[in-house]
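Shown below is the structure under consideration.
Only one protein chain is missing; all other protein chains are in place.
As written, the chain order gives the labels A and B, with residue 1 at the start of each chain.
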Amino acid sequence: MQERVLFGAAYYHEYQPHDRLNQDLDLMAAARFSVIRVGESVWSTWEPENGRFDVDWLQPVLDGAQARGIAVVLGTPTYAVPPWLARLYPEITGERRTGQRIGWGARQEVDFTHPGFRFHAERVIRKITERYADHPAVIGFQVDNEPGNELLHNHGVFQRFVDTLRHKYGDVQTLNDAWGLVYWSHRLSDWADLWTPDGNVQPQYDVAWRQFQADQTTEFIGWQADIVREYARPDQFVTTCIAYERPAVADDELVRRLDVTAGNAYYSMQDGLRHPHAGSAQQGWTTNGTWALYLSADRMYSSKQSPFLVTETNAQSIGFPWNNRPAYDGQWRQAAWALVSRGAKMIEYWHWHTLHFGAETYWGGVLPHSGQPGRTYREVAQLGAEFEAAGSLVVDLTPDSDLTLLYSTPSKWLMQKYPALAHADGSPDERSYHGFFDPFYRGAFDAGLQVRILHTSQFTGSVRDHPVLVVPALYLADTDLLDQLAAYAEVGGHLVVGPRTGYADHEARARTDVQPARLADAAGVRYDEFSNVSVEVPVRGIGLELDADAAATRWVDGLEVDGADVLVGYDHPHFGRWPAITTRAYGAGRITYVGTVPNPALAAALFRWIKPASWTELPAGVTVTSATSADGRRLRFVHNWSWDSVGLKVPGRAHDVLADQPANGELELGPWDVRVLVELDQ
Amino acid sequence: MQERVLFGAAYYHEYQPHDRLNQDLDLMAAARFSVIRVGESVWSTWEPENGRFDVDWLQPVLDGAQARGIAVVLGTPTYAVPPWLARLYPEITGERRTGQRIGWGARQEVDFTHPGFRFHAERVIRKITERYADHPAVIGFQVDNEPGNELLHNHGVFQRFVDTLRHKYGDVQTLNDAWGLVYWSHRLSDWADLWTPDGNVQPQYDVAWRQFQADQTTEFIGWQADIVREYARPDQFVTTCIAYERPAVADDELVRRLDVTAGNAYYSMQDGLRHPHAGSAQQGWTTNGTWALYLSADRMYSSKQSPFLVTETNAQSIGFPWNNRPAYDGQWRQAAWALVSRGAKMIEYWHWHTLHFGAETYWGGVLPHSGQPGRTYREVAQLGAEFEAAGSLVVDLTPDSDLTLLYSTPSKWLMQKYPALAHADGSPDERSYHGFFDPFYRGAFDAGLQVRILHTSQFTGSVRDHPVLVVPALYLADTDLLDQLAAYAEVGGHLVVGPRTGYADHEARARTDVQPARLADAAGVRYDEFSNVSVEVPVRGIGLELDADAAATRWVDGLEVDGADVLVGYDHPHFGRWPAITTRAYGAGRITYVGTVPNPALAAALFRWIKPASWTELPAGVTVTSATSADGRRLRFVHNWSWDSVGLKVPGRAHDVLADQPANGELELGPWDVRVLVELDQ
Partner (left out) sequence: MQERVLFGAAYYHEYQPHDRLNQDLDLMAAARFSVIRVGESVWSTWEPENGRFDVDWLQPVLDGAQARGIAVVLGTPTYAVPPWLARLYPEITGERRTGQRIGWGARQEVDFTHPGFRFHAERVIRKITERYADHPAVIGFQVDNEPGNELLHNHGVFQRFVDTLRHKYGDVQTLNDAWGLVYWSHRLSDWADLWTPDGNVQPQYDVAWRQFQADQTTEFIGWQADIVREYARPDQFVTTCIAYERPAVADDELVRRLDVTAGNAYYSMQDGLRHPHAGSAQQGWTTNGTWALYLSADRMYSSKQSPFLVTETNAQSIGFPWNNRPAYDGQWRQAAWALVSRGAKMIEYWHWHTLHFGAETYWGGVLPHSGQPGRTYREVAQLGAEFEAAGSLVVDLTPDSDLTLLYSTPSKWLMQKYPALAHADGSPDERSYHGFFDPFYRGAFDAGLQVRILHTSQFTGSVRDHPVLVVPALYLADTDLLDQLAAYAEVGGHLVVGPRTGYADHEARARTDVQPARLADAAGVRYDEFSNVSVEVPVRGIGLELDADAAATRWVDGLEVDGADVLVGYDHPHFGRWPAITTRAYGAGRITYVGTVPNPALAAALFRWIKPASWTELPAGVTVTSATSADGRRLRFVHNWSWDSVGLKVPGRAHDVLADQPANGELELGPWDVRVLVELDQ
């Protein structure tokens, strides 16, 4: 059990132009750092020439950390291949298209499945791990970094893809039937007939290809983890750092090979943290909007359904060179506490120093280029003191959830190539899966509710664990899963189904059932047509109250009611014939069907109808989230995401954890402020 | 002579997961289908392995159709090459750039000129045609599908291009002179010096290259047609399905090798059919706007100047996955009657089923994925009944035309690489030819006039056939053609010349004449400069009346009047020195010169001045078009392209063909409604 939230930064002393090890570590200690991550980016330092190793250089860093009570996560450097290896074996270079090698000069240019790479990777992993596993400062290992960055098209990768298909389907005729290769004359006569992915336009192929790519990542990381475990002490964990946007990552599958989930939480600072979020800033490898920050945390929790490590998060800024946006005062604390409130048990900045050279010169660290502590350091140090004050109370939290959102990685992948949604200009939206998913998450968040995210692989049908289950855009689903969803409602759950759910089977074949497939009867609605919409369609509340700005967006299912009650209708000469949202009691539970992408006002109204927030009438800009501590106490996290100082009433008796004083009655928050309360009478 | 408009769909029973042949054909019969298209997409089903043929599978489909009185158009499958052939002879793969092969996985990836492809194509064509030509259900053949999809850069293609130039020009010095290769040191010393098209920037090269590419398509389709004719009965037609946007298609030349024109008519549904059209939605492989739907029909009529088959048109939706837009009630009927009114004698949906797999899963068929008839089927079936009611009266119509627009495919091609118009942001508009052409078509349409489109190859100079001839953007024109245009006016035609017409010769060399070349004297205007304009330039009516919103757009010729009368002037401190539109009596006729791209208000005003519509004072949203039936009767097609019910006065005595009742006096149309009238006293 950790004594407090692990707090620190990635630390690259080897990148510094001058020795400043002790100065750095002293500054860290003063900021209450308790962890650093080291060593994962410098294979060419560990092994400057083929087979010539230099593994001692890290010793002073580990010793210095140990001397100050700072723990170390030791990385293996396999994501950054040395030039000598690239020179010796050009065939290990990754290919983004068949035969077109990635240019060297960045990192992750390699076909990590190639045995020529694996041989060298294994050797350096063993050298480093063997050398330092026993060091008392080392609490765990990060293997590789942000894996799954490429869809590799190398010859060997493709041939193993064909082998995988051969093993799965047995003969080409079975594959022809499963994939519908009668279409456009694609029937294979032999396995050698299979085309490479470069020109593929068949969704069924894409499903297999994307899963295969993610499997490569899982296998590679698992392989590394197993090697490291040969050396690791039982008290040391093994993980990797997940960048959730990487194309070849199935996070729920990947973390099964690891001891703990660890990932990036990069977010837009400054006005990007305003709540409620205005505008429609795109999500990407950084989140935009307070709700999206929470979504990223809840996705990390979801990988293993347990607390997680934040291996990287914004220090001064997040890059690129044209995107420097250091936080407003208070925002670093706010974001960190938000992450902790959702289960983070480590907050590790990327990174301590700001680099003086290289591609990431404008990924601002805790220290600026001058190496002298500035505003970022001061803000971070205040947070360090807070974590120290809070101690173990905030470690290993179980974040509260009012409802559960079901997440489908394969559906996300498929909609990247076959988006169901368009941008405003009519072009395809490659983030269509999240185009459906996010408005539901955000609606719940705006309604003051908290969300658990569940991978389809984790769904058990438990109504107790998941009294409300929201399922938008579960496009790829096998029949069993759809039947489990209906059964879940039948035994008492409230199933909220969104557009595209159940439409296709596990091979992305559109189902021949009436839609929503295998749910239509239970939901009391059916449709056989649907429409994209380019402008907002006004809606009318029938079974629930709506603000004037509530609207449907982007998609309309042509729902015919067959037993359901209508909650919301469209105000439109054509779409008005169909309801937008319906609900129907089913068995001991209920199925609500949402036939559109609700805009924020409509989504929030829907979720207020589904479940009232526990703490209402909050001032604008204020959110309250909650969690249960490892010892069973109830915690409240109160954020003010605005420039205005606010006051709010605290219901019941509570203690202000950070101020260490009672927090009964009125609570005052300054701009961009946060409070942690522990409830005293529950 | 057909008994009624052929009505049906492309039918791919072989794509269905389960046998439902009889159910499908019964549903078709109930919807009054009279035709299906089959077999054109599945070479790998016809010939699963090299030289192993399986040609019997289609028999039940043909027999079942025949049993229900449904005719069949049988396709040859050459546009979709089987994987085994791609594997055996990778050299047949098409190249979009020299040496860069197209990835396999879609269709039309082949260099269809390659003898290795031709050998296999011929074999399978003969097998299929021989097997089924005698089937009584087969009324015709479609060879290949939507040809001309690529500009092929394969070695053999390029070498034959050079041979073609050698045969045409004889020696390199002649080519050097003709193409102006003195420019930028491009003079050839030998035919081997000719550069490949990849880096070419010379317009003269581009003219030859594009014509050569279209010639390949024409030759290939003609070659197939000739093979099929060896087996076809005299009563069977041979055609192909033309996608008019394909880069390597000269439709007027292509159809000379075919018995009848057949093509796609894909259009934006829902608000995309509002009239008058608001906004500036781009045209593409789907049309946007009612006027653009008519334009697509008139282009199909123009290929052969005769009635045509619509081999593909919107069923439930037209794809892609992010662009599902099923029609409003009534719109399917409206569009089909619009096409028929302009000469379509077949309406064939793409397609019957919606596919469960493959790239076109979201090209919605008549039936949805469930296979159960829904709204689309019901609407289509209503139309089937209407076609049955109308019978032969509406087959083989000659659409009326108030004026003729001259179309230049080579000018279109050239302006794709050398656009004369810019987008609003200043970037080149690859559709510049239509950027000039379409506003004239639309202006006529908005003015209630009907248009015949004529290829330059079809122009005879006849004033009787073409009392008004509108010629915008005829950029590439040989001297004879320009002189014919002047002669046409001299003997009584009203020639309306738009910008860019006559500017270059047949080699795309800017002429040395005073502009408009060879027309300046007759038109009474001349210019030696011109300007793109980024914003609308206000205009003043001088010889004609203008609405306040009339304006000039995109282009201004610097016209100096030399005998012409000014109709419209610019309201601008610089451009105001020049007129926008002039007119001048010339011989027995007249030449009107339009020096700009008129906006809709200006274009409509111009055409109202040129010729008043025969049926005026129509309610907003209503169009009336007309045609002459094969037996000489006069037909009127009245459409209401809006949500508002409207009433309008019918001049004279008429019979409502579909309601089979008199239509004298007041006619009532509901939202998105259509009426077909036959005049009783003419």
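The rule we apply is simple: a contact is a pair of C-beta atoms (placed from the backbone, for glycine too) under 8 Å apart; a residue touches a chain by one contact, two chains touch by 3 or more.
The structure presented is a predicted model; accordingly, all values stated were derived computationally and were not measured.
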- Message: I'm checking contacts with the chain that's been left out. Which of A:T113, A:T376, A:S531 or A:T553 qualifies?
- Response: A:T376
- Which listed residue, B:V55, B:V260, B:A389 or B:V514, touches the chain dropped from view? B:V514
- Check each of B:L21, B:V55, B:A389 or B:A422 against the chain that is not shown and name the one that touches it. B:A422
- Note on the structure: Residue list for chain A contacting the dropped chain reads 14-15, 17-18, 41-45, 48-50, 77, 80-84, 86-87, 102-107, 109, 270, 316-317, 320-326, 328-329, 354-359, 361-362, 364, 368-372, 374-376, 643, 671
- Note on the structure: Interface residues of chain B toward the undisplayed chain are 98, 179-190, 192-205, 418-422, 426, 428-429, 432, 503, 507-515, 528-532, 558, 573-574
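As a working rule, only the chains that are shown with their structure count from here on.
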- Centre to centre, by mean C-alpha position, how many angstrom separate chain A and chain B? 48
